[in-house]
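Missing here: one protein chain of the complex. Every other protein chain is in place.
A and B label the chains in the order they appear, each numbered from 1.
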Amino acid sequence: MLKVSNTEEIVFTPELITKFNEIVARYPEGKQKSALLPILHLAQAEYGWVSTPVMDKVAEFLDLKPIEVYEVATFYTMFFLKPQGKYVLEVCRTGPCCLVGAEKIMKYIEQKLEVKEGEVTPDGLFSWRGVECLAACGMGPVLQIGPEYTFYENLTEAKVDELIDGLRLKTAEKAQII
Amino acid sequence: MGRKLLLENINVPGINTFDVYRQKGGYRAVEKVLKGMSPEDVVEEVKKSGLRGRGGAGFPTGMKWSFLAKPEGKPRYLVCNGDESEPGTFKDRYLMTYIPHLLIEGMIVSSFALGANTSYIYVRGEMMPQIRILEKAIAEARNAGFLGKNILGSGYDLELYVQPGGGAYICGEETALIESLEGKRGNPRIKPPFPAISGLYNCPTVVNNVESIAATVPIINDGGDEYAKLGIGRSTGTKLISASGNLNKPGVYEIELGVPVEEFIYSDEYCGGIANGKRLKAVVAGGSSVPILPANLILKTLNGENRLMSYESLADGGFASGTMLGSGGFVAFDEDQCIVRNTWNYARFYHHESCGQCSPCREGTGWMEKVLHRLEYGHGKLSDIDLLVDVSKKIEGNTICPLGDAAAWPVASAIRHFRDEFEWHVSRPEEAMDRNYGLAHYADPLPKPEAVAAN
């Protein structure tokens, strides 16, 4: 149960609205609710998570009751209902990946980031969580990072180091340029 | 080398692009159906091919197509099920990544056969890269005149869209997928009515797996009869097998149905044996839902015959000593793997993925997970083992959709075949935390059929 603390006014950019409209056009007249999942993905990519004001705005755009959007957003695991790190490392925790060491990789990530599953690092850069089968069992252990769900396979501790250090460096470099 | 139909050109550089795919004979099937076949002809070819649904259920695709209602004035839909989420299965990801045009071509052929003018490819949201690949492929096909209005001057129109899921295994169930495509929670519908009568937007709809749709391309190119010559018995054609776990060469393999399981595991053409020189303990042959079998039973049937990679041979012996081909998710366990831990892991998966709509699955999956967790972590009781079997029976067959069965089977089968390992976790909890039970007798030569029957 969330108390509405985040009451900021959400305004979708014209670019986003154009994309939304393109999506709605894929479905027959009056079936715009079909656009809900793709639009929530876009909204999450834009804002990092789907807050209540974002969902309300999506509901308004698609002419739905807000509760219809909440029902859907809470059903699917890909939608974040609270703020996350800039990079969310989602590690597959299901059987086949565990046969080849996914549990160790998750422990290693926990150690390296020094935050528990679901928590955000103090610098706001990372959070991580175990997710169910990502359908890449032959390349396990695997992890993905949204919003484009870039895939990292055959993970080892060294590869995790490389990935996390690389992302840290990238952010630091960007900060310098600015 | 076995014959390849889907992955024949998979190693051709640039096969993911329209131009190269076309040079290699791609979109011939579209030309063939649009220029000289009626939709009924196409359905007939697919029926003749004996193609069975590659998503897991193995229902004959041609028959499914022929059930589609064709009321006047209502559109019909083809929806491709790319929600691949069954643990152990990753063939559709492979196909969509490396040879997306095969799926697009199959969609055009199948949509034409069903009289659909708008079709959707529902891909799980986590496969965003594959969604981008497909969107690009669709744009290429459209530019080349294979999609849109009046395709190749035939008068046939088709629009094709990719729809992302949101992270829910249950959306692989066809009616849950339809609900999800309608922008709702992925709750499976109560059947009847079946999608063939009332599916997407209450219109007649066919939902087919990615691989099934792709398989229509070689079926049209070579003819259904040619396709049916491949394979064995009622398991016709080729099948993509996703091989994972403790194998030397995990990956996606296209096999002609009927390859012996032993050959599939140990030959260099396929998985190249068990990794790190270890021995095989168990196999889940068709995705996490199907019963797990110990090494001896997966290699040979109770009658001592070689088990083959086919719908019938894997099912030989029923659930007592057999399993299912399912979606072709082949997971191999080496001697160091713990069956109890794996069963708990699978139970957690189904608990996490239950939609929560019907009570046996919503409550039962969580209960099983908790009991298995307790067993794995050394707090179990001997009675827990029978309790698990009983709870699995209370779920199996009593739910709205097959997820209940899918959650019950792995637990029931693990206890059926590995009961002593479960008991060991109870009787030696401290030891079980330190080491694994090992191979025990699971790779032993088969017991005589009578002996098993007496158990």
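What we mean here is this: a contact is a pair of C-beta atoms (placed from the backbone, for glycine too) under 8 Å apart; a residue touches a chain by one contact, two chains touch by 3 or more.
Note that contacts and distances are computed from a predicted model.
Trainee: UniProt names the one chain left off this complex as which of "Urea ABC transporter permease subunit UrtB", "Protein phosphatase", "Fe-S-binding domain-containing protein" or "3-isopropylmalate dehydratase large subunit"?
Mentor: Missing chain, per its UniProt entry: "Fe-S-binding domain-containing protein".
Trainee: Specify the residue from the set B:287, B:322, B:364 or B:410 that touches the hidden chain.
Mentor: B:364
Trainee: Counting contacts across the full complex, list the positions on chain B that touch the omitted chain.
Mentor: Listed in rising order, the touching residues are 168, 185, 190, 192, 351-360, 362-367, 370, 387, 393-395, 397-400.
Trainee: On chain A, where is the contact patch with the chain that was removed from view?
Mentor: So the residues of chain A touching the unseen chain are 1-4, 52, 65-68, 70-71, 74-75, 77.
By our rule, only the chains that are shown with their structure count from here on.
Trainee: Can you give the whole-Å distance between the Cα centres of chain A and chain B?
Mentor: 26
Trainee: For chain B, which residues are in contact with chain A within the complex?
Mentor: 75, 84-90, 92-93, 118, 120, 124-129, 132, 159, 161, 163-169, 180-186, 201, 242-246, 250-252, 284, 288, 329, 331, 333-334, 337, 341-342, 345-346, 349, 352-353, 355
Trainee: Using the touch definition from the top, list the residues of chain A that touch chain B in their complex.
Mentor: 26, 28, 31-38, 40-41, 62, 71-72, 75-79, 90, 93-96, 98-100, 131-140, 144, 146-151
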